[in-house]
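Just below is one structure, and these are the notes that go with it.
As you look at this complex, bear in mind that one protein chain is not there, while each of the others sits in place.
Take a look at subunit A:
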Amino acid sequence: MPRIETSELTKRYGETLAVDRLDLSISEGSVYGFLGPNGAGKTTTMRLLTGLTRPTSGTGSIAGVPITDRDGLRPHLGYLPEEPPLYEQATAYEQLEYVAGLRDLPERATQERINTLLDELDLTADATTRIADYSKGMRQKTAYIQAVLHEPDVVFLDEPTSGLDPRAARTIREMILDLADSGTTVFLSTHILPVVEEVADTVGILSDGQLVAEGDPETLTQRAETGDTQTLEDVFLELTSTDPAADVEATDG
């Protein structure tokens, strides 16, 4: 059974369609790269899939739980929004223990997991420093740990490598792959296309609320009729261009 599944999922704000009849089927242990220009509807899609907003029509489920069942969803998902949801007055340790407590995670095992994750992300030395004094990268890492702490079935990551130095970004990429290897489905939204090319099994491109392309990165970058290889960036630019000439070119291609 797919871990993330949507059918005709639609979100309308007044007269405007933010998400237009989205059909997704994402399997267990895969990394789904979710691309789209600014304002394409990516964040709305993530908010729909995490139960933070209700669809106008259509259905969706996470690990078999309907996305309208917020209480049922919570144990199955982890969410790292673009703006890390952290408390400035807490230390990383306090923040992580607090969230673990709210999720009723077993204390001893959680302590070990927190320590391991802090260690892997090179945060141990700063774990007792207030988050107000953290750099953007340190906040991002803390929020990442928070999102995966309870080993959810599905993790939604919105620009997880944003603001990270190359070493930390690589660590996150490796951890995403490890997550997928352990069976977690990763829904990854980012503008950093090389990250998607490196870690995603499947890529979906959203434009004006519609899924305009979907497939594995290799297929997407392969020009069908000529056999030429494009970069994912070329494909992205063609498919999401608002220039009619480019649209024609993309369709022809």
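We take it that a residue touches a chain if its C-beta (ideal position, glycine included) is under 8 Å from a C-beta of that chain, and two chains touch if they have at least 3 such contacts; residues count from 1.
Everything that follows uses one rule, which is that contacts and distances are computed from a predicted model.
Asks: Name the omitted chain as UniProt records it, choosing among "Fluoride-specific ion channel FluC", "ABC-2 type transport system permease protein", "TusA-related sulfurtransferase" or "Peroxiredoxin family protein".
Replies: This omitted chain is identified in its UniProt record as "ABC-2 type transport system permease protein".
Asks: Decide which residue listed in A:I4, A:A18, A:I176 or A:L193 touches the omitted chain of the complex.
Replies: Answering carefully, the residue with contact to the hidden chain is A:A18.
Asks: Per the definition of touch given earlier, which of A:T6, A:T43, A:S61 or A:T171 contacts the omitted chain?
Replies: Looking across A:T6, A:T43, A:S61 or A:T171, the contact with the absent chain belongs to A:T43.
Asks: For the full complex, which residue in A:V65, A:V99, A:L188 or A:V212 touches the chain that was left out?
Replies: Touching the chain that is not displayed is residue A:V99.
Asks: Which parts of subunit A are in contact with the chain that was left out?
Replies: 13-14, 16, 18, 38-44, 47, 50-54, 70-71, 73-74, 77-79, 81, 85-90, 98-99, 101-104, 146
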